[in-house]
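Here the structure is laid out as structure tokens; the discussion comes afterwards.
Here the complex is missing one protein chain, while the rest keep their positions.
Up next is chain A:
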Amino acid sequence: MNSFFSGTRLRDMIRAIRACKTAAEERAVVRKECAAIRTSINENDHDYRHRNLAKLMFIHMLGYPTHFGQMECLKLIASAGFPEKRIGYLGLMLLLDERQEVLMLVTNSLKQDLNHSNQYIVGLALCALGNICSAEMARDLAPEVERLLQFRDPNIRKKAALCSIRIIRKVPDLAENFINPAAALLKEKHHGVLITGIQLCTDLCKVSPEALEFLRKKHTEGLVRTLKDVVNSPYTPEYDIAGIADPFLHVRLLKLLRALGQGDADSSDAMNDILAQVATKTESNKNAGNAILYECVETIMSIEDNGGLRVLAINILGRFLSNRDNNIRYVALNMLMKAITVDAQAVQRHRATILECVKDSDASIRKRALELVYLLVNETNVKPLTKELIDYLEVSDQDFKGDLTAKICSIVEKFSPEKIWYIDQMLKVLAEAGNFVKDEVWHALIVVISNASDLHGYTVRALYKAFKTSSEQESLVRVAVWCIGEYGDMLMNNVGMLGIEDSVTVTDSDIVDVVEIAIKRHASDLTTKAMALIALLKLSSRFPSCSERIKDIIVHHKGSLVLELQQRSLEFNSIIDKHQNIRSTLVERMPILDEATFTTRRAGSLPAAVSTSDDVPAAPSSSGGDFLQDLLGVDLSPAPTQSGTNQVQKAGTDVLLDLLSIGAHPVQSSSSTTDILSTHSK
């Protein structure tokens, strides 16, 4: 039995898995192996423990559950031999995590191994503790680790230093105990100990203000000297990369100096010379050198101001930005983003280059550059920058359009100098990438349009033209349909012409055509179609001559499988048919939407929206007010614009308001449907 189940060697299992052609085959092999391992575990098979765990690690890597092997790790750790312990600890780090109860059981083994006479076993225990230790373990074992920071062998000291990082992150109260031993590590010559000691000190500075103060006062000069030694050190083959002695150590030293210099003029002053030396002397034709320069620039930007150094740093970034290597350009963009808070003027100088990066073929670079451009926009440059971005929107990749559209919309909303410009830019975006525009963005646009009464005619004409060329963009269609429903008469009569416009000749049937196209479009979704039905109802009152045709279009939807459309179709049809006398009052233009409350509501939190929608089903009679509140963000106060209207009109606006709230908050869609049912079932 036993020999049959434990028969496969690790090698054979890996071969079998590699030979699998499909995922299903692989699953079958893994299932069989796991069954064999479980059996072997149940039989408490000592000989195969090591091999079982090695197999489990492989299976775990492939993404299969391996929890049943956790206890095996603990047994291996508790055994005496080094090879068993070694694989046990590795399994512990891979298969377990600090949240599992099982881990409690390992604390004692760890404690024994931390005190073991064999330093390699001590090293294993330190490594495991450093990777998985929990807060309780940190408290229990901190004294052992603290002692090991002074162990004779540097290979133990370096691991103890990193283990200490884990401990102080888990239990910041313990930081105090580590300050002195950590500071002692900064004087070491062994690179491993030095680099880990520096990282420990950097972390101590993060969790303990006392540590920061102490290191700042007592060790800034020493660290500056260490950096100087590393920079000027003679060739050491073991640590040299591309002619630079240990770039990793350089980088860590610069990081710690940054932590010490930030917000402290004296220590910043003390490191000025060495930073200038690193910034000017480091070779910039190899990656290792650029890594150091990059870190150095960040340190210069973060510590207290020294005009000369900052100029040096910005120049390095300028050089990076014009580098042909994409990696270098990427980090330059990354760094400029941090530099913008320090010296916006200097970053603005690179605007043209950054704008070019937005159009790069590399998605990572584009993304960084776009974020940066977004930060560079201000009142003075918003117009040219927006133009550039919108022009690029036409030719950009499909997968970049979403990000780009969101940023353009945000820029336009934030910095727009006048309403007409805002509307123009938004229409361009809608026409170019309307499918990527978020609901809240076009909702906001409608609110703005509604408030710009002198631009109603202009906007509806512009939308009419845009619709003719870009009817495939969903949100453009929605905005166009809404505006045509509201201001369709202004479109026909060229009302409110602006000097910049050419007059258009549009007949009432042309206008109905547009809405008909919108409602018949294959791609139109429920929201668009529902909006189109409302627009048609409104137009039927504005253009009595088209009333019959509109009726036909509306009636066409009475067989719609979507309840919402079916109901609208039937109800609107009866309004046109039987209630001619009240139709015109019923479909009056929407009252001007309240911009201020809309803005605050939009900025407000989502939970508020949810709670309002919860109220709706409870009080269906006041739902008209509720939905207006919902849309306009008046929250729970009574809606002022609504108070004077009569009952019938209230029901009419109710539907309109419903309509605008559809799709805006998915959580509400169900309740808005019930609402329609309740208000109209009379």
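As a working rule, a residue touches a chain if its C-beta (ideal position, glycine included) is under 8 Å from a C-beta of that chain, and two chains touch if they have at least 3 such contacts; residues count from 1.
As a convention for this text, contacts and distances are computed from a predicted model.
Can you pick, from "1210_t:CDS:1", "Gaa1-domain-containing protein", "AP complex subunit sigma" or "Cytidine deaminase-like protein", the UniProt protein name of the chain not displayed?
The missing chain's protein name, per its UniProt entry, is "AP complex subunit sigma".
For the chain not shown, which residue from A:D173, A:E213, A:D362 or A:D454 touches it across the whole complex?
In the complete complex, the chain left out is touched by residue A:D362.
Given the contact definition stated above, which residue among A:N155, A:S560 or A:T599 touches the chain not shown here?
If we include the chain that is not displayed, A:N155 is the one touching it.
Using the definition of touch stated at the top, determine which of A:L114, A:I195, A:V481 or A:I575 touches the missing chain.
Of all options in A:L114, A:I195, A:V481 or A:I575, contact with the hidden chain holds for A:I195.
Considering the whole complex, which of A:N232, A:N287 or A:S453 touches the chain not shown?
A:N287
If the missing chain were put back, which residues of chain A would it touch?
11, 14, 18, 54, 57-58, 61-65, 82-83, 86-87, 90, 93-94, 97-99, 120, 123, 127, 130-131, 155, 158-159, 162-163, 165-166, 191-192, 195-196, 199, 238-239, 241, 246-249, 251-252, 287-288, 290-291, 294-295, 326-331, 334, 361-365, 367
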